[in-house]
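Coming up: subunit A.
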Amino acid sequence: MKYITLFISMLLLWLLLTFNLHSANIIIGVIVSLIVTLLFGHSFLTNWKLFYNPVRYLWAVVYLIVFIWECVKANFDVAYRVLSPRMPIKPGIVKVKCSLKTDIAKTFLANSITMTPGTITVDVISDCLYVHWIYVSSRDPKVYNKRIVGRFEKLLKKVFE
Partner candidate 1 sequence: MIVLYIIVPLSAAFLTVIFGKWLPTLGKYLLNAALLFLTGLTLYLIIAGPEALIYRVGGFADVADVPIAIFLVIDGFTKILLLIVSLVGLLVAFYSVSYTKQYTGEEKFYALFSLMLAGMYGVIIAGDIFNLYVFLEIASIASYALVSFGIEKHQLEATFKYQVLGGVSSLIILTGIGFLYWGTGTLNLADIATQLPDHNIYNLFVSVLLIGGFGLKAAMFPFHSWLPDAHSSAPSPISAMLSGVLIKAVGIYVIIRLFFNVFALNYQIAVAITVLGTMSMIIGVLLAVGQWDFKRLLAYHSISQMGYVVLGVGIGMLLLTTGKDEKIAALAISGGLFHLINHSLFKGLLFLNAGSVEYRTGTRDLRKMGGLAKKMPVTAGSSFVASMSISGIPPFNGFFSKVIIIIAAVQAGFYWLALFAVLVSVITLASFTKVLKYGFSGKIHSQHEKIKEVPFSMSFSMTLLAVLCLVTSLLILPGVRQVFLTPAVDVLIETVQYSGTVVGL
Partner candidate 2 sequence: MKKNENYNQETTKGMTIVVKKICQFMAPVIFLFGIYITFHGHLTPGGGFTGGVIMASAFILQILSNGSILERLRSEKWRLELTESIAIFCFLTLAVLGLVLTAYSVFFANFLDRGTFGQLVSGGIIPIGNIIIGVEVCAAISSIFIALLIFKDEEDEEESR
Partner candidate 3 sequence: MILFILCFILFMIGLYGVLIQRNLIKIIIGIAIMEYSVLFFLILIGYVEGGTVPIISEGFEQALFVDPLPQAMVLTAIVIGLATKALMLSVAIRLYKKYGSFDIREMKSLKG
């Protein structure tokens, strides 16, 4: 089944890339997608069911909006820290525990954290994320867990789990 998922997504991508609907183009697209499926199907995601749930796509849009908003906020924050003459930075690496279970969700969480300015995910080891933070505002795990992970976690759970 995951092969079929990969096949369909590749065919859609091919049609997007070429952007015409001649019969020759579609036939070539099918062949190409088949080749890609045969070569890469075995290593594709195992939880292919995600692709067929329209609710998840909606949540993904919501997540995207939230992510962009957080990103803008963090941008201003970092800009303030960089530009202000006193340089109010306090860098450090914190170990954040996340409640997400699947690998794909963790991956997206780590990527979101990295893409927001000010925080970078250094490594993911089982349930914990090691995050480099430009201003370690608190030493309390509960507080910083909420500050770093909390804003994305719930939404990601809805999208991926």
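Inclusion criterion for the candidates: all candidates are chains of the complex that A comes from, given by their letters.
As a working rule, contacts are C-beta pairs under 8 Å (C-beta built on N, C-alpha and C of every residue); 3 or more make two chains touch, one makes a residue touch a chain; residues count from 1.
Computed from a predicted model, the values in this text were never measured in an experiment.
A.B. asks: Pick the candidate touching subunit A in this complex: 1, 2 or 3?
C.D. replies: Candidate 2 is the one in contact with subunit A.
A.B. asks: Per the contact definition, I'd like the list of subunit A residues that touch candidate 2 in the complex.
C.D. replies: Spelled out, the residues of subunit A in touch with candidate 2 are 6, 10, 13-14, 17-18, 22, 24-25, 28, 32-33, 35-37, 39-40, 42-46, 103-104, 106-107, 110-111, 121, 123-124.
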